[in-house]
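Only one structure is covered here, and it is reproduced in the block below.
Taken from a larger complex, these chains appear in their original positions, while the remainder are omitted.
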Amino acid sequence: MRVLYFAWVRDRVGTGEETVEPPQDVATVADLMAWLAGRGPGHAAAFADPGRVRCALDQDYATADAPLGTAREVAFFPPVTGG
Amino acid sequence: MIRVQAEPFDPGAEIAAFTDTSGRVGAVATFLGLVRDHQGAPGEDPARVQARIQTMTLEHYPGMTERQLRTLEDEARARWPALADVLVIHRHGRMAPGEPIVLVCAASAHRAAALDACAFLIDWLKTRAPFWKREDTAEGGRWVEARDSDDAAAARWTRPESD
């Protein structure tokens, strides 16, 4: 699974992209955030307050309770501030 | 049409090129967003921020940005079938204060569809298009916080019959 990070989420994680293989019991977006948070201090800082982090599964917005399903590209980022 | 680009654009020239002068279109509504010199944190003294800001950097999510903007254009055309044409240009990368960031244009025979679609497009873009603003100052970068008022502005376009 390809995971992308943007803005301050990327700054904290320390990379913009990584490939991970979470265990079977990581079934939802919230599960994945909790599991990623355990990968190191940068990840832990990025997901310290999961309510501030938004997610997209294969480039569509997904809520924390959404199942990961067959998503191949998962992205985490702050609420958007364009325009 | 949707354009996502790093290059600056000329708003006057873009609006002129967008304007259909065949006699078919009677109304063109546009919205132009520019880099301000005083973004700052909520409640922060604008003068203090102004002294600080050098440039603004817009990061985006290549691929998802185009996808979301196309969805936005489709949604506007579905809501206002009278729309004759739509244009959204959004930049990414580093910009100086006063430079254009985003341009939204909507054209129709009568004004209501053009005005409403233009406001809808910028309101939804603000909460849906995956862009993130960073203020670059002498002390380093600072990510701009999302504003609750943007969610409120987008929410007024939510119809019970759709999402």
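Letters are used for the chains, namely A and B, taken in the order the chains are written, and counting of residues starts over at 1 for each.
The criterion applied here is as follows: a contact is a pair of C-beta atoms (placed from the backbone, for glycine too) under 8 Å apart; a residue touches a chain by one contact, two chains touch by 3 or more.
Please read all numbers here as calculations on a predicted model, not as lab measurements.
Written in terms of the labels on the displayed chains, the full complex in this file has the makeup A x2, B x2.
Following the convention adopted for this analysis, only the chains that are shown with their structure count from here on.
Centroids built from CA atoms put chain B at 26 Å from chain A. Per the touch definition, chain B reaches chain A in the complex via residues 33, 58-61, 63-64, 67-68, 90, 101-102, 122, 125-134, 143-147, 150.
Of all residues in chain A, those touching chain B in their complex are 4, 6-8, 11, 56, 59-61, 75, 77-83.
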